[in-house]
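With one protein chain withheld, the remaining protein chains of the complex are depicted in position.
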């Protein structure tokens, strides 16, 4: 069981929508659509992905990281470190 | 003809790879994989998308915007404005 | 004369405000203020800086880059390239 397990249907639905956006982008390129319209669509897909990421991060910190700390697990240090590492990556892009 | 027309095969190949990453993400959720591994993969897909975006932006500025300005087109103002608008969106995310 | 010359008073005023925010941050650290309040203030100063950057970028593209292209200057290539390079840096942070 992971932090996101309760929300996995919602996450899957969002990822399928993003897959649709990426396929839509391929069609736009094949139809030689205007650059700015393609860029607007890429920007929208990126935002959707980012939103899935922050949602999962929240679940992860609220459940996995928190549980590890609460149980004084020796793994708590490692869990905090790997969460911070992924947060840095999201901040720096 | 658009700024990216010469590179459309390369862009399509990259978008197909990103579509594969998104489908891989769906599988990871279905298999209940560890949050941090999913987040690492999302971060990688986001970076790939961002890289397609900056590549297209470069083509657009180097060709479409530049041509409009060089030909003194009355549309040059509008072209510069819409390029800056999309750049702001990419900067702010 | 640069793209921002007309706005330099406004830019200076904004930079002085940002300098004030940075000094405010030093006081917060000296007074051992709560981390989250410090982080909120850093986030606000970063946003102010980013906003000066996008304003100057707009002036630069609208004037310097555009003029170079319009006059068919041999330097136009270089001007477009260096603008795109700085845009990439702003996007990637």
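In order of appearance the chains are A, B and C, and numbering begins at 1 in each one.
Operating definition for what follows: contacts are C-beta pairs under 8 Å (C-beta built on N, C-alpha and C of every residue); 3 or more make two chains touch, one makes a residue touch a chain.
Everything quoted here is computed from the prediction, not taken from an experiment.
Enquirer: Quickly run down the residues of subunit C that touch the omitted chain.
Expert: Residues 1-5, 8, 11-12, 15-16, 18-19, 22-23, 25-26, 29-30, 32-36, 38-40, 42-43, 45-47, 49-50, 52-53, 56-57, 59-60, 64, 82-83, 86, 89-90, 93 of subunit C touch the chain that is not shown.
Enquirer: Spell out the interface residues on subunit A facing the chain that's missing from view.
Expert: Interface with the chain not displayed, on the subunit A side: 50, 54, 57-58, 61-62, 66, 69-70, 72, 76, 80, 83-84, 87-88, 90-92.
Please note the rule applied: only the chains that are shown with their structure count from here on.
Enquirer: Round to the nearest whole Å and give the separation of the Cα centres of subunit B and subunit C.
Expert: Between these chains, centre-to-centre, one finds 23 Å.
Enquirer: At what distance in angstrom does the C-alpha mean of subunit C lie from that of subunit A?
Expert: 29
Enquirer: Return the distance between the CA-based centres of subunit A and subunit B, expressed in whole Å.
Expert: Between these chains, centre-to-centre, one finds 17 Å.
Enquirer: Quick check on subunit B: which residues sit in contact with 2+ other chains?
Expert: In subunit B, residues 50, 57, 83, 90 touch at least two other chains, as defined above.
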